[in-house]
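Of the protein chains in this complex, one is absent; all others appear in place.
Let's turn to subunit A:
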C-alpha cells in the first residue's frame, strides 16, 4: 500500500506554496501549524489540490479546513489511502 510521508508533504508545500522565511521545511515541522509556518488558507488549499492530483485522493474543503499542521494532512491522506 502507498503511504504518504511527511517528506512527500514537504515537497508539495515547498513546490506549490513556497518556502517559509523563518523556519526550515527540512526541520521538525510536523506539528507546527501552517499558520506559524507562514502558510495561509489559500496556500493549504493549493497543497490539497496538488495532493489530490498526485495521489487521486479526494479532499473535501471542510477536510482542508481541519488540516492545521503538515502531520494532520499526512494522517488524513493516509487514512484515505487505507480506506
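Note that in this section a contact is a pair of C-beta atoms (placed from the backbone, for glycine too) under 8 Å apart; a residue touches a chain by one contact, two chains touch by 3 or more; residues count from 1.
By definition in this document, contacts and distances are computed from a predicted model.
S.K.: Name the absent chain as its UniProt record does, using one of the following: "Hydrogenase expression/formation protein HypE", "Ketosynthase chain-length factor", "Phosphate transport system permease protein" or "Glycolate oxidase".
M.R.: "Ketosynthase chain-length factor"
S.K.: Given the contact definition stated above, which residue among A:6, A:19 or A:32 touches the chain not shown here?
M.R.: A:19
S.K.: Need a quick check: the contact residues on subunit A for the chain that isn't drawn.
M.R.: Spelled out for subunit A, the touching residues are 14, 16-21, 38-39, 42-43, 45-46, 49, 52-53.
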